[in-house]
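The following block contains the structure, expressed as structure tokens.
The complex appears here minus one protein chain, its other protein chains still in place.
Chain naming follows the written order as A, B and C, and within any one chain the residues start at number 1.
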Amino acid sequence: MSALLLLLLAPLFTGSLKWLKARLQNRRGPDPFYDYKNLFKLWRKAWIRPQGSSPLFLLAPVASLLGVGLAAAFLPVLPGVSFAGDFLVLVYLLNLGRFFQVLAALDTGSAFGGQGSYRESLVSVLAEPGTVLALGAAGLASGSLSLAAFTPLSQENALVYTLALVALSLALLAEGARLPVDDPTTHLELTMIHEAQLLDHSGPLLALYELSAGMKLLVYAGLIALLLPFGPLSFPAVLLLAWLALGYLETYGVRLRYLRLPDLMSYNTLSGILAVLGVVLRFRI
Amino acid sequence: MNPLIETALILLGLQSLLALLRPPAIGFLPLSLGGSGLLLLLAGLGAWLTGTWGTPLDASAGFYVALLGALYLGVGPYLREYLVHHEPHRARLEAFLLPLFAAAMVGVLLSPPGYTFLFLWEGMALLGYLLIALEGPNGLVGSRAFFLASRLSGAGLFLALILLVRKEPLVGGLGHLVWAGLVLGFGTKAALFPLHAWLPKAHPVAMSPLSALLSGGMVKLGLYGLYRAQDWVGSPPQWVGWLLVGLGLTGAVYALARGLAEEDYKGVLAYSSVENLNLLLAALGAYFLLPNPLFLLAFFFHQAAHALFKGLLFLGSGTLPVRELSRLGGLHRLLPRTATWSFLAALTAAGLPPLAGFLFEWYLYQGFLAAPQGTGAHSLLVLGVGAVALVGALGAVSYVRLFGLTFLGQPRSPQAGDAHEMGIFGQLGMGVLAGLLLGLSLFPAALLRPLEPPLYPVLPLFLALVGLGGGLVYLLSRKPQRAYDTWDCGFNQPGLMGSALTPEMQPHALGYSEQLLRLFPFVELEAHLSREGMLSPPRVRLEVSDWLLALEARLARGYTAFAHRVQHLQSGSLHLYLLLQFLALLFVLGVVWR
Amino acid sequence: MVGRKSLDALIRLYALQNVLLALLAFVLAEGERHFVLAGLALLLLKGVLIPRYLFWLLERLGVSHEVESYLSIPLSLLLGGVLVGVGFHVGSSFVLEGARLPEAVPVALGLILLGMLSMVSRKKAITQVLGFLALENGVFLLALAETHGLPLFIELGVALDAFAAVVLAGVLIFRIRTTFNHIDTARMRDLKG
Partner (left out) sequence: MTMLYLLLLLPLLPALHALREHEAGRLASSTAAGALLSLGLSLLAQNQAAGPLRLDGVGLFYLLLTDLLFALVALYARAYFQAGKDRESWRFYAAGNLFLFAMHGAYLAHNLGLLWIFVEGSTLASALLVYHKGGARALEATWKYLMLGSVGIALGLIGVILVYALLGGATLDWQEARALVRGADPAQLKLAFAFLLVGFGTKVGLFPLHAWLPDAHSEAPSPASALLSGTLLNVAFYALLRYAALLGSAGLFDFAAGLLQGFGLASLLAAGLFLFVQRDYKRLLAYSSMEHMGLAVYGLGLGVPWLAMLHTLFHSLAKTAAFLSAGNLLLTYQSKLIARVGAVHQVWPATAGLLVLSLLTLAGLPPFGLFYTEFQALLRSSPLLMGLYLLGLLGAFAGLLWPLSRMVFGEGHGVGLGAPPRARTLVVVPAVLVVLALVLGLFPPVGVVERLAEVLSWKL
């Protein structure tokens, strides 16, 4: 259920984000629903198979979408499957998608694909421990390892949750390939991370990739929403907040130098560790 | 003893004898080694699942027998095809020694602690050494490292088991001494950090089927011993648990990072083995501290999974034309089946759901997350979560790098364009392991039944992935498509010279991980620029400097220097010798008059 | 013995030593036949035959008759003195119950120690042999002093062994001379490690 919801929402979110950024930059910008049209257009096109590529070239966008989609299914935005330890399956399904994507980037033997591949690898290594630690801390504080049973932010767990939210927000930026980690609008191959891996994918394959990237962003937003105390309104609230924040950040911010990434992401890991320690040692404000 | 196991051992013995014939009878290998594998698998699983070997601890031997059996089942047919390419003299020796090695491993599992156990343990080391040494000059360093470590392990076990065999009460420090011996003995074999150094030296140089047996099977015996020792000695003291968790997690991260700095395909696999083993040791150590069944589930399940996927990967490595990643590439075209098998194994190794590797991490996370229910310092084990997450992420990168650089892209050297797929027996061997791996992934409960495992919905997830994925792929493949060159920034215009991309533009094996390695202070990459002539393009050579290996080398140098100093006693001077004799006499007289 | 610079003197000294030992054996014999026999053998073998053999050897070797040592003469005298002192000092603990001639025990020990000293410090092969012979004499004296002498056949066997050893050593010294052009054992240091 959540998966379908996210699938439908993702193009709207990314499309309207482009519109928002254009507005902030005093441009007219595309229609907020542009991404639906774009995806539809791409889906109908033919696709190019680079010479010498393997079946993975085709499998990767599929797996990427499925990984994110199935991960979204575990998100209790709408009622769905739930069991102890489901958040781990969620995180690792995201990994599954990325694994294929990063691998396929090496498939064509292109210089940029390879570059994108190892850059994305670095990002994943930097972001993953923080994410898992933050979610684990939340689970510990809630007394259950099932996402559906996460208790919302309250007086008691305020510090732990704040730390977890910091970690997850940073993870959202990194995994969603947004500024300051990655610049989704760049056209210079040398500076790309996410886009460099998609250079050779075209038509429907590109559509799947685009869709899964948008969904991934929403999955992280959904995770963040779980920790907030607004009940059913949490998810829309987070989406709105993220929409505004990303629009602002990507208009006024600059991309961080790639080699400085670890500096930024160390806050992610540190918050995660502190969050977990906070539960164990019963940090209170 | 179980008649199935007896038959299996007899089969192995017969194969050894047959190998001595001229020409060596290696044709029987699928039947003898593979057949014994099947028997062992059945017998072991029977014992493990029904607990017929007595206590749960006892039944664990059955688990390991089955694990070895599964490997033999795959290696048997594979070896038959592999040995055909060796010169007869060498093939004979290998076909003679390898079944004995296999039998010794099973024998260890069947022996109670004592003389027979040590006999087989050291015998196993000896056979393993000879098998590696047969590689000739290339195998020198590796076989030596293997044998030295094995003897170190043997020394630890001698200490522990002899104290046990004596049946004296283990009072005072003796209990601790026994455990120290066990940790040294079994830990060395199971590549416990920092005693693991031998493994990445030895496993890569062994022939591939042997590497599969070593990495998949033999090292597990160290884990078996540490687990089983509870049965022999009683529960371990606290420090054992902390040591295993601490060193295990450190070692896992170290090994992964170090593996990223490795250029040798089998070297990467070896470091991955170190990583997996250390994580397993950490799981066991955590189990010693907090007897949470989740740790036990993680411990057992992943041993089976690791045996299968690592066995499969090593068997696959036997097909590669060269081992250096920086000379491989694009092999999926020449070796489509090997690529498929290896891909399945790599997916598992990367810990991705719904395959077996993920379940391990799933159990491990939950186990560590349950730690705060413990008291005092134990609750700090929860930090293990971070380490496991880091390991998970690094593991995935490591296998992307390994598989991607080897099988995808363009060949990086002429040799990589000249590879040959294994024939029917080779495919059979890999296929068996792949099948078992898939079975294990989809039906983990079948193996874990005795431990009553909690599970996530594995099968539905798998079906959803395969079903939806299959559907999407079907749709996509029916869409119009055409082949074209890879994107090269538009340099490839009609009338120009073709694609501007060359294989050298792909990521280099070390370049791929260079930036990741900056995160880890213990492995350093140094870039050396060199230029052959004024006009030739500069070449970058990356050198790996490893803090641990440097320390090891320094220790070795120090020991050698010390030995040289002692050697001065034998300086050739008769007068000195006579003086020594005189002093020895004075010394003894001193003892007498004391 | 440790102070002399000339090999000839050393050999003569050694011969004299043996004559004295033989006399001692005769004195202690008190008519026991095997003592007399042992003494005679000693006189013949060590007092006459071995010194003559050594002189013959020295002559044929054609090397200098000078004693070469790691230690200077004063130092070696000093060390020798110390060792004899040590011998006398610890001698008492060597004196067994029922020793025939307790007074000779320290002397024997001193002789043994001096023999060892000259073997450790002297460079020429032939001087080492002389040191060994002195040591042997010390042992013999010890046997005389402590016991009623070893059983005769043992005594003879021991003497035979010593004689064979000296002959063998002589042959070897001769070979050393032809092979190396010297008989300086301090320079034979090819085998090491």
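Note that in this section contacts are C-beta pairs under 8 Å (C-beta built on N, C-alpha and C of every residue); 3 or more make two chains touch, one makes a residue touch a chain.
Being a predicted model, the structure only gives us computed values, none of them experimental.
In the whole complex the chain that is left out makes contact with B, C.
The residue touching the chain not shown here, chosen from B:L39, B:L73 or B:L130, is B:L130. For the chain missing from the display, the contacting residue among C:L28, C:V63 or C:M188 is C:M188, taking the whole complex into account. Although one chain is not drawn, the whole complex shows that of B:I10, B:A25, B:L110 or B:L152 it is B:L152 that touches it. Hidden from this view is one chain, which touches chain C at 93-94, 96-99, 112, 116, 119, 125, 128, 132, 135-136, 139, 142-143, 146-148, 150-151, 153-154, 157-158, 160-161, 164-165, 168-169, 172, 175-176, 179-180, 185, 188, 190-191, 193. Against the chain not displayed here, chain B makes contact via residues 89, 115, 118-120, 122-123, 125-126, 130, 133-137, 139-140, 143-144, 147-148, 151-152, 155, 158-159, 162-163, 165-166, 174, 177, 559-560, 562-564, 566-567, 569-570, 574, 576-578, 580-581, 583-585, 588-589, 591-592.
The rule is short, and it goes like this: only the chains that are shown with their structure count from here on.
As a whole-number value, the distance joining the C-alpha centres of chain A and chain B reads 34 Å.
Chain A and chain C, compared by their mean Cα positions, are separated by 96 Å. Centre-to-centre separation between chain B and chain C, using Cα means, comes to 67 Å. Within the complex formed with chain B, the chain C residues making contact are 70, 93, 116, 119-121, 123, 128, 185-186, 188-193. Those residues of chain B that touch chain C in the complex are listed here as 567, 570-575, 578-579, 582, 593. Chain A meets chain B in the complex at residues 46-52, 54, 56, 58-59, 62-63, 65-66, 69-70, 81, 83-86, 88-89, 92-93, 95-96, 98-99, 102-103, 106-115, 117-119, 121-122, 124-126, 128-129, 131-133, 136, 139-140, 145, 189, 199-200, 203-205, 208, 258-259, 262, 269, 272-273, 276-277, 279-280.
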